[in-house]
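Here the complex is missing one protein chain, while the rest keep their positions.
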Amino acid sequence: MNILETLSKLATESGFAGFFAAGGWKNLIMIAIACVLLYLGIGKKFEPLLLVGIAFGVLLTNIPGAGLYHMGMWDAYVYECAYDPVNDYALYNTAQERAYDEMEMNYYIVARASGHTTEQIEDYFEQQAGADVTNDFLALYATCDQNAANDLAGKLKGSLSFTDIIHLGGLLDILYIGVKAGVYPCLIFMGVGAMTDFGPMIARPSSMLMGAAAQLGVFFAFFGACLLGFAGNVAASIGIIGGADGPTAIYLTTKLAPAFLGPIAIAAYSYMALIPMIQKPLMRALTTEKERKVKMEQARNVSKVEKIIFPIVVSVFVILLIPSTAPLIGCLMFGNLLRETGVTERLSDTAQNALMNIVTLFLGISVGATTVAARFLSLQTLMIVGLGVIAFMFSTIGGLLMGKIMYKVSGGKINPLIGSAGVSAVPMAARVSQDVGRESNPNNFLLMHAMGPNVAGVIGSAIAAGFLLARFGG
Amino acid sequence: MNILETLSKLATESGFAGFFAAGGWKNLIMIAIACVLLYLGIGKKFEPLLLVGIAFGVLLTNIPGAGLYHMGMWDAYVYECAYDPVNDYALYNTAQERAYDEMEMNYYIVARASGHTTEQIEDYFEQQAGADVTNDFLALYATCDQNAANDLAGKLKGSLSFTDIIHLGGLLDILYIGVKAGVYPCLIFMGVGAMTDFGPMIARPSSMLMGAAAQLGVFFAFFGACLLGFAGNVAASIGIIGGADGPTAIYLTTKLAPAFLGPIAIAAYSYMALIPMIQKPLMRALTTEKERKVKMEQARNVSKVEKIIFPIVVSVFVILLIPSTAPLIGCLMFGNLLRETGVTERLSDTAQNALMNIVTLFLGISVGATTVAARFLSLQTLMIVGLGVIAFMFSTIGGLLMGKIMYKVSGGKINPLIGSAGVSAVPMAARVSQDVGRESNPNNFLLMHAMGPNVAGVIGSAIAAGFLLARFGG
Amino acid sequence: MNILETLSKLATESGFAGFFAAGGWKNLIMIAIACVLLYLGIGKKFEPLLLVGIAFGVLLTNIPGAGLYHMGMWDAYVYECAYDPVNDYALYNTAQERAYDEMEMNYYIVARASGHTTEQIEDYFEQQAGADVTNDFLALYATCDQNAANDLAGKLKGSLSFTDIIHLGGLLDILYIGVKAGVYPCLIFMGVGAMTDFGPMIARPSSMLMGAAAQLGVFFAFFGACLLGFAGNVAASIGIIGGADGPTAIYLTTKLAPAFLGPIAIAAYSYMALIPMIQKPLMRALTTEKERKVKMEQARNVSKVEKIIFPIVVSVFVILLIPSTAPLIGCLMFGNLLRETGVTERLSDTAQNALMNIVTLFLGISVGATTVAARFLSLQTLMIVGLGVIAFMFSTIGGLLMGKIMYKVSGGKINPLIGSAGVSAVPMAARVSQDVGRESNPNNFLLMHAMGPNVAGVIGSAIAAGFLLARFGG
Amino acid sequence: MNTLALTAGRLNVGDAGVTAVLGYAVVFFGLVLLMCVIMIMGKAMASSGKKADTKAPAAAAPAPAAPAAPSAPPAPGSAGEIKLFDVPDKEAAMIMAIVADQMGKPLNELRFKSIKEVK
Amino acid sequence: MNTLALTAGRLNVGDAGVTAVLGYAVVFFGLVLLMCVIMIMGKAMASSGKKADTKAPAAAAPAPAAPAAPSAPPAPGSAGEIKLFDVPDKEAAMIMAIVADQMGKPLNELRFKSIKEVK
Partner (left out) sequence: MNTLALTAGRLNVGDAGVTAVLGYAVVFFGLVLLMCVIMIMGKAMASSGKKADTKAPAAAAPAPAAPAAPSAPPAPGSAGEIKLFDVPDKEAAMIMAIVADQMGKPLNELRFKSIKEVK
């Protein structure tokens, strides 16, 4: 290799060249978006622990040539998931059948490399209904981008697994495995459980009604997304933004619509930081001055034994009801149990510090990495951003309305402002209740009362996610 | 999907329905057992750091439908381990031979799905001695539960690996990989090494005789288990309970008899917490008042250099003698070296805190998850529980008898009560020696003297495990 | 199995027997080398956090029979990497073609088992140019060590992946996966970034020229290694020792020449500890008394905003220029960003403590494990050790000469002694500049000034590694 | 033949509406069930707790301390408070009072990472 | 046919030399580019910083503290300093002064793991 050859190789491989490739300008836009997100995280302190990581992931993944994350590899992985070896395999008793199936996959590969969409290919197969596609394949192969086809082939031929991703992928592909396997969100939920005091909710179980009502936005946004033409699984993932719970949103989206993980995670964490701006006007508009002035009674003390029994009881009943919540609720309650036993402080401390921080590091940067320009810069992302704020607003409204009902039912003993805290976003939403309450009555301390609906909202979102997973999941 | 359909799907998928399925009542019993274990861990402080995790794993795995752990998947994995591709593969030069082998696997699958035991299938293959099983397969396939067969097929067809488990498994399946690969117990042993001061043993090397003698229960219970009809590998795993060393027991059982991991781990940790109740009567019965009153001389000081050289020397000699102890002894001694160097405090601190706590979290809950009702609730579990207490008792007796011998040989200088500390269960067994010693002589401080046999018992159990692994392992 | 049989099995399996096997004496030498490294790490405090781990890995891997690390398994893994399924696969449309390729792999296996080198086999295939090798294979198979062939076959037949290594490998094989995948060095770099203050370099950007110049040794040693007959990829890995940056050296070597990881890592960390002895004579020889006496002006203060923008800007520009630096520079700058934001202290703390310590534990012991006697004890290791010291010397010289140029250009305002700090080895090289400076002028405080080139050297080495990776990497 | 089913497909307005309403109802059902369980548990506790009445005030003692630091409760996904006490309350209070006095700051503005004594 | 290419092969003297020189040049090119970028950033900061001039001394205050502990800078691959302050400088300084006084040691020889107050 002589000097000119090497220099030219360096130049063409450099990322600067990438900006001049087709669609290269999109990367510039994504880098600008990363900088905006970094400004929001660092300058405006929007949930910085996750948003800084996500933003840096956005930056790294959109530098042309960096090769830290490979969208195509995960697309291939997604495809293979859709392909069902369990049901198909036992039917093959002869090499011919297997070869046939392979031909079908070959066809899929060259069709994709020729620019056909998955939907088109599906339709084609439905028409063919099992006929031999060899000739069509050969015809298509003759005209397609054969490099792209070969590349796709190597990845799809029954061989792309997590181990291949470790082998072929970049650093962020490898870290992303923990997202894909659903491990990171669960471990973060374990830490959340270890940090959460469910005492205020146990003391006033009616808080849970507000925590349930404040999931309104989840289903409202889901419905809206369906109307806008999103498929059910994607609409469910968009809706869960209204749960105002980062790990739950990431978990559900990874399982149902991984291609939309980037925008959904960014929307979820950004709006969580905007809770005061979103909630305060709605709270002032929907409640009367008299309602806002209500001072609530001190709730009863909750004994240590109750706090220990609580996570066990919740695990059993919620998982029995909606088994698909098991990973989220199981981890949340395991963390909470470690917190309350009084004999596992070491583990509780690790769950909420060392382990949670490590996982947060990996989660943030790898979720950010999924925002590849070609996919992120689309009308759909804008719609997700719009639906996300609607979800947050309707969750707030749901909680407030339930608060007003309970104000009536309780004969004015319950301040409806604590209803909006049911959106979870612990503890910010509870602080907002406190702030708005003090505007009307400077001696009103709603914070502890709002913590009840607030932590109930975490459980409520997990149940909503479990329902959507049961409905749209594999 | 209309509303009724969805509701009915939710109802049939709910875990409540699972209780009414065949054998569903067993899950209720397991949940009750989980609550008892939680009570022991939290209320009675039985080794809570592990028992709380194990108990919560028992709870989660036995909620019908939770799907956090899949016993069948790991059974399939176990099968594939028994299948030996290394020796078989090179013989296949033609596709026919491979197809034949696949037929054999197909036969295995439908036979299992038809309720045949592995032993029966083995016998069948031995009779056939390589003949074509196609016809038998087709006959069996026609009658078996074809869904079960297909399910098993997808998992067995040469494809079930850790990466499939990450892909198809639940959260606890994924965390369980670290147990299966033998990584967690080793890392915990690294932390144990970093927390252990071998000084008292180095100061009085004769302690090691008591540490060796106190492995009596391991081999006694092994022998008993063989008599009760357990296979050698299972008997070995049951015996190691007598080593009174959690990570060692888990490591060995994972390698030799993973199907019995749940009961063995629970027995090991429960009895460890019961050490005072098990040991004190035996200690009072087997020693005389005069023996118990013996005050021991202060042992010599051990220099820093000796403490640094010790882990290196132990690693080399013990691993040379029994190479299969390498993972356990290597990690124990690496941790101890980090503790003693004086220049790796950062690493020693992490080994005994952040890393150990993270691994303990994962280990406890995933070991607990293996206690699936259908398998745990059996006569064998009761036998294991019974053999476990026998193992602890005979280990105590072995240590005490050696203590009495050394009392004689030393001319009354050694208090035989420190012999029972040789069962390890650091430092509880040493505290028991201290307590019983003070009953007879309130000024007697045996604790530091008992730490010698106590830490020797850890090494002794690791050697015993290495021997059993060499004898019964792959 | 009777008693004699078992005893004889124990004796033959014991590691003591291994010393008497062919080449067994080499293991004794390696154990002695491990003890020397432990002495250097513990007694002499040579980078103990890594060297103690590496040394213990050397010890464990060379105890005969320990089975914690399997060189052959990773060799097989390496081979499979070289084999390119992506480009080859799409060409196979018939079973015949696949069978042919398998025959070729079979030939490779028996040829290796017969003692042929990979080069010889390559030459053979080039001569055959795609002809059928069946007959040659059968002839070779008849004469080769068939056990070795079968063993190799099982590992190579398209099946050896990370998941197989978890399954078949020992503890250190499993921990080594993180090295092989390039994850550990990157995570350590994240911690390094979180611990590094780039302020002095931002305050005086001209420091970067010295950081660049001090990579001279990298390329000088690379050139020397080429002359000594090392292949380009190996020469590149040897050269990077001159970067004086452990994680960079390990990352590059793992990617380019994993078979040489052991000696290169040991050389890199040992020489880093020897920086004062290597650098001081060169610094005194190459600078004049007048130059050494120069007192430098206090650099300007760097604002918090600049420190926050810095990692973002560096990531974008350096990765754009040399995309292959993305993993190293991305992680370094991500860690640094977490340090400087002021709102992610939790993550920065974890990156530089819990996470970094855990990774350091795993990295050290598994890198040490690669030093299998049969491969480590070779002339090549000696040459690497020799080239390493040359690399360090020339990097020092490069930095000093640039320092002298800048002394001239600046009109004597820059003390050339800070140039040698450009080799990175943070902060030891900067302390050496400080020490030598005070010899000539006791009131001279060069430390803060030397920190600029010092941290620039980290970036410089990463760029050098990126260049070499682009040139010699897959 | 594998169906290559990559998307779950779009829902028509009816299905979407039914799913949304049903989902919201399931969330309510789940939390109401939980509410009942917790209420029953609370009642059971209260009745069994009358015997252990003398213990209760001690166990509940840490709770009133919480409202003193209204901005302190931990945020999921963000930094949380580390447990305040590992030593008996009295000793911890003493240490905290000493430090607070020396710093001239009210107690609830200081965060003690941990105060531990050997048990 | 797969080439079984296990080694990148030896380089002849010319190639090796060219690669070495080119590599060294690329390192220089990269760091000079970075130097220019940092310089431009510094200038931009300086000009925009004139308005915020009153803020600057506060922001820069921690910096002068650094040279007081000349042996403190963190080593990659070895133990690093933990951040000194999480509370406003004044309070932290006060606590540190008290402890240092009681210990009779100069401030820069003590390492405070963390001093935190509730924000």
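The chains carry the letters A, B, C, D and E, assigned in the order they are written, with residues numbered from 1 in each.
We take it that contacts are C-beta pairs under 8 Å (C-beta built on N, C-alpha and C of every residue); 3 or more make two chains touch, one makes a residue touch a chain.
What you are looking at is a predicted structure, and each value in this text was computed from that prediction instead of being measured.
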| query | Looking at B:Ile238, B:Ala267, B:Leu347 or B:Val458, which makes contact with the chain not pictured? | reply | B:Val458
| remark: Cross-chain touch to the chain not pictured, restricted to B:Phe56, B:Trp74, B:Phe162 or B:Phe220, is B:Phe220
| query | If the hidden chain were put back, which of B:Thr254, B:Thr287, B:Gln352 or B:Thr396 would touch it? | reply | B:Gln352
| field | Touching residues (missing chain, whole complex) on chain C | value | 1-3, 6-7, 10
| query | Which residue numbers on chain B touch the omitted chain? | reply | 47-50, 78-79, 82-84, 88, 101, 104, 108, 118-119, 121-122, 125-126, 129-130, 188, 191-192, 195-197, 199, 201-202, 205-206, 208-209, 211-213, 215-216, 218-220, 222-223, 226-227, 229-233, 235, 245-247, 269, 301-306, 309-310, 313-314, 317-318, 321-322, 345, 348-349, 352-353, 360, 424, 426-428, 430-431, 434, 445, 447-448, 451, 456, 458-460, 463-464, 467-468, 471-472
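Assume only the chains that are shown with their structure count from here on.
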| request: Look at the interfaces B-D and A-B and say which one is made up of more C-beta pairs in contact. | output: A-B
| remark: chain A and chain E have mean C-alpha positions lying a whole-number Å distance apart equal to 34
| task | Indicate the whole-number Å distance between the mean C-alpha point of chain D and the mean C-alpha point of chain E. | result | 39
| said: Show the residues in chain B shared as contacts by 2 or more other chains, in ascending order. | reply: 6, 10, 95, 161-163, 346, 354
| field | Sites on chain D at which at least two other chains make contact | value | 15, 19, 22, 26, 71, 79
